[in-house]
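Provided herewith is a single structure, encoded as C-alpha cells, for subsequent inquiry.
Missing here: one protein chain of the complex. Every other protein chain is in place.
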C-alpha cells in the first residue's frame, strides 16, 4: 500500500489491521532530547477511543508499548515505534466478506489488492489505524508546544447542525481545552444538544450522520511554507485526506468562495510597529505561506458507511444481487471521535513544516 | 521554493515569473512514443488565457516553444520543457511593492524569502504559472485519452450562484465538450447569465467574486490508488491546492457531510455480471481507491484578492498604515479561467496514478 | 534520523536499537498474494547472525514476530512489520560512553543528535539494524524469484586476500548456493583458508580486517532503470552505503577505470536472433539501464572499528585525552556476515525496480 507519509523531515509509517494483532507506526525524524508526556499521549488516545453512548461499542484500552526511539525517557532522534495491541478484535463479525459494504473500501480494496487482502473490518484501511496516527500526533503536539505552537479542534457541524462560527479573535486556549471534556466537542451547548439528539436519532434508525471537524493552530510565525507545490495547504490537506471518511478539506472562512474580494481580503494594520491582520478569512495562509494568523482548517466527514439498515449489495463470489445487514460495532457519527485525529494530522504537518524551516541539526 | 511536483512517476518542475522573461516547466516521466497534438494544447492554453470582458486585460499569445523531449514530433521519454515568453509584462505596475496587497502572497513571500524576492505581480507565485501547468496537463490528457480516460471541468458556482447539480449519470461527453466554447463554462444558460451579471457588477464596483470549479474524469477503472497516504484524494487535492486562490477541495456529492449514511452510501447492483454503483455520492473513490465511477472533485476559489477598491495595508518600509489602490490588470473572478487549470491538475494526478498502476495494479 | 528508505514502490522503515528492546522494520508496498517461506527467511537471518569462531560472540536467535501485513499466511498488500527482540543485549558494556570509539558513529551521532542519543553499542546506528534489513531483503528475494530473478553474494576479498575473479559466464546457481554453507563465502577453498587465517591472526592481535562483498543478480531483463538520476546504479549504491562500514561501491569488472575502452566495451553478438553481450565488464548496466547481463556490484567494507587494542580517544565530558579499551563482543571482519546484507539491499533495490518497470517499462 502507500502507508508511509513522507514529510520533508518527518516520516510516518503506519502498520497493522483492525482485526489483526495490533496497530502501530514508526515515526522517523522526530527531534532528539524531548521527554514525552505519556499521560498526555494516553489522554489524546482516549479522545478518539471507541465507547460511550455516541460511539462504537468496541472495547479497547489503546495502551501503547513503545518499542524504540527512547532512552532514559527521552527521545533519542531514532525512529519511535509505538504498538497498540488489539484487545477486542472480533474477526468473526466479518466472515461474509464476499458481500462488499457500500461506502466502504471492501470492493475497491479487493480490486486493488486481490482476494488475499485482509477484509476483516477494513483490514489495514480501517479507522482503527488512526490510533497510531493520534499517538504520533500527540508527540508532534508536544514538540510544537516547545515552539509555543498549539493545535486545537472542535466539531463544527453534525448532520447539518452547526456550532457557532469561529470568531476570528477566538484565541482563548481555556475554551478550546474545555472542549476536550465534552462528549461532543462544540462551543455552543445548544448545538451540542441538538447534535447529540440527531446522532441518537440516526442510531435509532440504524443510520449514521456526517460531520465537520475544524482545527486551529495558534502561535505560527509568518513565513512558513514552500510554494508552489510544497505549500502549507497542500501538505496539511494531503494528510487529512488520509483519514478514512474525509471527503473535503478547506482553509479559512467557511464559504469563502461565496464572498467578495472586499470582504475576503484580510486588511493589514500596523500595531506597535508590527503588521497585523484585521481578520482571518485566509485561515492563516496566503500564497501557500503562513501569514502569522491562526491556521484554520476544516475536514468534512461523510456519514459512517456502516449502518444497521439493510442495504443493496452484490455477492462477488456468486455475481448476483445480495442484501447486506452489517454486523459489528460502529459509530453513528465518526466526526466526534475524529477531532483528535484531525488535530494529529495538523500537528504532524506543522511540525514537519517547523523542522523544514528551522533545520534538523541539533536537538530540541 | 517548492515548485517541483513529485508524483510517483511524473515530476513537474515549474519556473518563471509573472513579469520576468517567461514561464515554463519541465515534465519528467512522461511516456515515450506519443505524438502530441499541439493544436489541442494551444486550445487548452487559450481556455485559461487572459482577455475578454470577464477576465484580465493582459495580452498574451501564450505560444510555447518546446526546448526538449521531442524528436520527429514524438515524445522520447526524456523531460519535456515548454517555455512561454511573457509578451505583455508590465513590471512598472508593481513598483510600490513595499505596500503588500491584502489577500496576496506579497507579505508572506517577503517574510519567507526576504527582500530580494521578485515582487512584481507575485513573481513566481503568480497565477501566470498556471500556463505551463495547463501545458503539462494538456499532455497528460492526451496520454489519458489513449487509455480511454477523459477529464472535463465546469464552473459549479460563482459568488453564490450555482450551476445545476451534476446529475449522477451525466456522462455526456458532448455536453462537457460544449462547455469549452462558452464564456462561462456552466451547463445551465440561466446560471451562466446570472454569473456573468454578478461578475460584471462586481467588476463595476471594483470588487471580485469567488467561485467553485468542478472536474470529472470518465473511464477510470476500479482499483487505482495506494492508501493510506498515497490515496487518490490526497494526491489530487495536493495538486489542486497548488493553484493560487484554491482554499477548499472536496470529492463526490456536494455537502456530503450533511447526508445520512443511508443516503450517502452508493449501493451496488449487478448489471450483466458486472458490479455497478447505483449512485456516485463518493465521487468515484472509496477508501482512497477508485471504484469505477467517474471521479468528481471540486476546487473552491477565494475571490481574486486584486480589486480596484482602495484597501487598508501597511507600508513595510515606513512601518505605518497605508492606503492601497491596486493597479494592474486583474480578473474579477478567477474561477472562470481556472477550469482548464483544475482539469490540468486532475489530469496530471490521474496520469501519474495510471503510470503507477499499470505497474503495480493486480497482484503477484 | 533518516531511517526510511523510499524506493519508488517500496518503502522500508527501520527501527530499534542494538541494546534496546528490539530491532524491526516496516516494509510498505510489497505485493499482495505471496505466501512467504519463513524457513527461507530464517535461513537468511542465520547467515548474518553473530556467533562462530570468526564473528561476534553475541547470542541472538533472531526470531522474528510479524505484527502485520499477513493474513492466512499470505501477504495482503498492507505493510509488513517484523520485530526481532534483543535477547543478549548487554548495555552495561557501553556505560563509558563519554569516550567515543574511533571509527564509530559515537562522536558524530552525539554531535548530530545530542547527549540524549542512545549510545549503547551504537544505538540505532548499530550493525544490528541489518537484521530487519535481511528480513525485508529475504521477502524481496522471494518476490524476485517469482520473476525468475535470483540474487547471490560472496566475499570477494578480505584484508587483501582475494577470491578468484568472477568469471563472466559464472551463472552456476549451484556454485552460488553452495557458498551459503561455507564459513567464508568464497569460491576458492584456498582463498577461504587464507582469509580465515588472516582473520584469526587479526583477532589474535586484537585487530580487525576489512573486506569486499560482491553480489550478482541473474535473470534481469534488458531495459530496467530510469536515468539520469533514478538509474540502477544510484539506487543500488544508495542502499548499500546505508550498511554500516561500507565505504565504496562499484559495478562491473573490478578496476574498470584501469582498462582501455577496447577492453572494457562489451561487444554485442547476435545469438539465435537475440542480442547478447560477449562479456560483462559493465556489470549488467549501461547508461543506468540494465543490459540483460547479470548485475554485478561490490561493496567495500572498512575494517571493523571495534578492536581490542587500546586506542587514543578523548573524554568528551572532561575534554582531555583518554585511552580506550573497547569492551563488548565484536566481529574481526564484518564482511563475512555482511554477504546476506549486501544481497538484501540488492534484492530490495531490484524488486523496487521491478515494480516500477512492470508499470512503466515499454512505451505508450
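Points worth noting:
Labels for the chains are A, B and C, by order of writing; each one numbers its residues from 1.
Note that contacts are C-beta pairs under 8 Å (C-beta built on N, C-alpha and C of every residue); 3 or more make two chains touch, one makes a residue touch a chain.
As the structure is a prediction and not an experimental result, all values here were calculated from the model.
When you scan C:136, C:185, C:282 or C:295 for touch with the missing chain, the hit is C:282.
Listed residues A:2, A:210 or A:223: the one in touch with the omitted chain is A:223.
Shown as candidates are C:215, C:237, C:295 or C:355; the residue that touches the absent chain is C:237.
Shown as candidates are B:67, B:175 or B:271; the residue that touches the absent chain is B:67. In the full complex, chain B touches the omitted chain through residues 1-4, 6, 11, 13-17, 20-24, 26, 28-29, 32-33, 67-69, 71-72, 74-81, 83, 112-118, 120, 123-124. For chain C, the residues touching the absent chain in the complete assembly are 1-6, 14, 100, 102-105, 107-109, 111-112, 122, 124-125, 129, 157, 159-160, 202, 207-212, 222-231, 233-235, 237-239, 241-242, 244, 246-252, 256-270, 273, 275, 278, 281-283, 285-292, 300-307, 309, 311-314, 316, 319-321, 335, 361-363.
Residues touching the missing chain, restricted to chain A, are 8-9, 29, 223-224, 226, 355-362 (touch as defined at the top).
Operating definition for what follows: only the chains that are shown with their structure count from here on.
Computed from the mean C-alpha positions, the centre of chain A lies at a distance of 26 Å from the centre of chain B. With touch defined as above, residues shared between interfaces to two or more other chains in chain C number as follows: 29, 32-33, 75, 77.
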